[in-house]
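Apart from one protein chain that is not included, each protein chain of the complex appears where it belongs.
Presenting subunit A:
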Amino acid sequence: MNAHTRTLLTVICEAALEKKLLADLETLGAPGWTISDARGRGGRGVRSAGWDTEGNIRVEIICARDIAERLADHLQEQYYANFAMVCYLAQVEVLRPEKF
């Protein structure tokens, strides 16, 4: 197997942010992403996703390290103060580096 290292940026946040967030990802050059609905509990209490306003999403982006860092910085600056949001970086191995 011929594996290459890339960075996985995972963002978990309020579903209300989805449109804004995706626009940011696009401008900052994320090559692609995967979104799923999420539930859980954190600093802002239980986020049950029982209905619209309590919905949460998890966005996963696999990209080069520098893009991931740029995205993370941007998110922290823009949204951390006022929104329920967590993001973290991890190293992952991918098979087709040209995709990411």
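As a convention for this text, a residue touches a chain if its C-beta (ideal position, glycine included) is under 8 Å from a C-beta of that chain, and two chains touch if they have at least 3 such contacts; residues count from 1.
Simple rule for what comes next: contacts and distances are computed from a predicted model.
Within the choices "Sodium-dependent bicarbonate transport family permease", "Fe-S cluster assembly scaffold protein NifU", "Protein ImpB" or "ABC transporter ATP-binding protein", the name that UniProt assigns to the complex's undisplayed chain is "Sodium-dependent bicarbonate transport family permease".
Of the listed residues A:His4, A:Lys20 or A:Arg65, the one in contact with the hidden chain in the full complex is A:Lys20. Where subunit A meets the chain that is not shown, the touching residues are 14, 16-17, 20, 48-53, 55, 79, 81-83.
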